[in-house]
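All protein chains of the complex are present and in place, except for one that has been dropped.
Chains: A, B and C, in written order; residue numbering restarts at 1 for each.
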Amino acid sequence: MSLVKAHDPVLLISEEGKRYLVFVQPDDSWYTNRGRLPYNDIIDQPYGRVAETHLGQKFLILRPTTSDLIQYLKRATQIVYPKDAARLVMELDLRDGKRIIEAGTGSGGLTLAFARAVAPSGHVYSYEVRPEHQRVARRNLEKLGLTPQVDLILRDAAEGFDQTDVDAVFLDAREAARYLPQAEAALTESGLFAALQPTVGQVSDVLRALEAGNFVEIRVEEILIRPWKPVPDRLRPADRMIAHTGYLIFARKIDARYRRFWMDKRDRKRAVQFGGKSKNIPPLKGGV
Amino acid sequence: MSLVKAHDPVLLISEEGKRYLVFVQPDDSWYTNRGRLPYNDIIDQPYGRVAETHLGQKFLILRPTTSDLIQYLKRATQIVYPKDAARLVMELDLRDGKRIIEAGTGSGGLTLAFARAVAPSGHVYSYEVRPEHQRVARRNLEKLGLTPQVDLILRDAAEGFDQTDVDAVFLDAREAARYLPQAEAALTESGLFAALQPTVGQVSDVLRALEAGNFVEIRVEEILIRPWKPVPDRLRPADRMIAHTGYLIFARKIDARYRRFWMDKRDRKRAVQFGGKSKNIPPLKGGV
Amino acid sequence: MSLVKAHDPVLLISEEGKRYLVFVQPDDSWYTNRGRLPYNDIIDQPYGRVAETHLGQKFLILRPTTSDLIQYLKRATQIVYPKDAARLVMELDLRDGKRIIEAGTGSGGLTLAFARAVAPSGHVYSYEVRPEHQRVARRNLEKLGLTPQVDLILRDAAEGFDQTDVDAVFLDAREAARYLPQAEAALTESGLFAALQPTVGQVSDVLRALEAGNFVEIRVEEILIRPWKPVPDRLRPADRMIAHTGYLIFARKIDARYRRFWMDKRDRKRAVQFGGKSKNIPPLKGGV
Partner (left out) sequence: MSLVKAHDPVLLISEEGKRYLVFVQPDDSWYTNRGRLPYNDIIDQPYGRVAETHLGQKFLILRPTTSDLIQYLKRATQIVYPKDAARLVMELDLRDGKRIIEAGTGSGGLTLAFARAVAPSGHVYSYEVRPEHQRVARRNLEKLGLTPQVDLILRDAAEGFDQTDVDAVFLDAREAARYLPQAEAALTESGLFAALQPTVGQVSDVLRALEAGNFVEIRVEEILIRPWKPVPDRLRPADRMIAHTGYLIFARKIDARYRRFWMDKRDRKRAVQFGGKSKNIPPLKGGV
């Protein structure tokens, strides 16, 4: 039996399907235009039940997933989509013990997904240049008890990162291409790089910066989630879907000597094709 | 500096881009038609370098990610795609401490992704009916040191699960719809359900079984990954892509009293629409 | 120089991008809540200019394409999407001289696309069971001067079609699978069949009916149009897109002797794979 505990984040779903994310503080209440719901009515009660405001409005009480938190936490910036967060956690191999640098923090949506993935023994170093965004992120992470896993650093990524030998670097910034040397300096060999960029011009810029550095296994991709109408007898996709959030760019750092050697022998065009999907990986011939 | 340790899984990439996953056993060698590569040449060396067989064939040495392991581990069954694994880990909210039931184990590709996600304090209970599949999975999990996180159980899911109050249940079986009552019995309230099914007929079957149980927030979706050619000056999507792997079905268990009450008032068609995307969630009116 | 002629259909686009399809009748006016626009102000003027209502509201005047007509003509039924209409015209090989049966007519959106494609010497025989739909379609086709190319027939397709040896049959009806024998009877050998069906259950039904008849080259597909934001310096896809309109099913009729012979030798499962994409077309061995 899974009980709501004091200070827990809780997902409330109205009869119309509207979602609200609240933190249940003892002796406090949730105020809505449909009435007041005292948190004490929920605390120590099981999840999966229905609670009622003093005006009789009913809400289903669910335990929010990381995906719910990403979507419904207070935001100062654009939403990160769970589909992209999930792919990043998997492809950056984030799990217990891993150390990752993130720039920028934004509202902390991805930071929390990363922090939970590397918990308990890993760490997220999250850089952000705008104090007002960092403030929102800090509050979100504090409420979720994730501060042990996260360092929030107020700095422009252009000035470099304090950490070295990190397992992964993720860039979610307008001019990500500018921070590639800093990302490379911070990464361990075989370390994983990723960036999320909304426009194709930014993708080209990041690719050029990756080519200039010691990166291989360069990949670009986009993720499309197609929702269906879950009606068994008239099964079909939904009418509309999200068509675009951003492009994901992945790469891995290798030892500079191998990359440099290889780059001397090969033209740049083929160099970048040292990516995952392509079969025509150029030879690393010669003394290594 | 990140060094290859004895018994580590290692990803070897040939000059043509072919990938090989090996476990580097001391004093043993990797034999390929392009020569012999003694593992002692790799052990205690940094990742991100190039090793050479006795015939001069070069291989880049990378640390395999969970995504690499899923794709390149020894398999007895069909591949699980990292895109689906990533989405499942996120939407089933798998993280340190969570307990999940999986049926069936297959070759253990998803099992390892789940085990790493819930490590160190969570657990995966993985059911499989075919001993030859379980054997392959067990060997894979042992080599990766994941046995502390996983119980492999040889049993038809139709006979029920031993665990109760688990946080999540995932069904990846031909007749997943048959195991819904067992899944519901094992789940905690507000617990998360998911299934992966390749055909639309199976999706309808699972949806009907979910409607018959105490589930809400029913969703069906498919994930498409569109790879791009990573050439900055001639940027464009790749020519071909994977068009289909399977449909993901998600749902959450709620307290039977609320579901039953609600089902009395509402027709089945609308019932199933108590899903995430839809706005027309039917009212839960009346004494609750 | 392209002039607006009396009775022409004209596309008016407001400054906010709203689209209106009107037929410019001499001495009449278009009334909008933004003022009155006398058609005589437009008639005999060139396309591609801006006209103004008596309240100063401006509208760009464009010549509507068939695609515009499909979208903005008066409708009694659900919209047909130009993407599906275009694919159907191409894959049903509709061009000057071809004869096609359509069931049902609906509001005539596809009928007009088909009629224009087979003009001037071809013909569309369009069946519809609901008189109120046929009325809307008839009015639309009359205004566009397409009645010479179209016969509108008020009848349930289950009762069969009057025409034989037609080049193509298209079914856009809820129970299309029921009308397959009638479609086959009307088609010439090598004739082209297509159906548009919104749900996967309907697709399976049509496939089963095709397997029971003398059809080969069976294909099912869906068309996705992904719109982009046309901003050159920040190029990226649009945020949202249409995720589903319907499934297109294509097939070709062959001589019954060859089909029957082949069906005796082969199981039904492989039979249906005698489709375009698959390489494993079963042999037609034996005396033919």
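Following the convention adopted for this analysis, contacts are C-beta pairs under 8 Å (C-beta built on N, C-alpha and C of every residue); 3 or more make two chains touch, one makes a residue touch a chain.
Note that this is a predicted model, so its numbers are computed, not measured.
Colleague: Pick out which of C:Gly106, C:Gly191 or C:Gly213 touches the chain that's been left out of the picture.
Modeller: Checking the options C:Gly106, C:Gly191 or C:Gly213, the one contacting the hidden chain is C:Gly191.
Colleague: In the whole complex, not just what's shown, which of B:Ala6, B:Ala212, B:Ala238 or B:Ala256 touches the removed chain?
Modeller: That would be B:Ala238, which touches the missing chain.
Colleague: Suppose we count only contacts with the excluded chain; which residues of subunit C make the list?
Modeller: Against the left-out chain, subunit C lists 1-2, 13-18, 46-50, 52, 58, 60-63, 65-67, 82-83, 85-87, 89-93, 95-96, 113, 116-117, 119-121, 165, 167, 188-192, 200, 203-205, 207-208, 211, 216-233, 235, 238, 247, 249, 252-255, 258, 269, 272-285, 288.
Colleague: With the missing chain put back, which residues of subunit B would touch it? List them for me.
Modeller: 198-201, 226-227, 233-244
To be clear about the criterion, only the chains that are shown with their structure count from here on.
Colleague: Just how far, in Å, is the C-alpha centre of subunit B from the one of subunit A?
Modeller: Distance between chain centres: 19 Å.
Colleague: CA centre of subunit B versus CA centre of subunit C: separation in Å?
Modeller: From the centre of subunit B to the centre of subunit C is 42 Å.
Colleague: Please list all residues of subunit A that touch 2 or more other chains.
Modeller: 200, 226-227, 233, 235, 238
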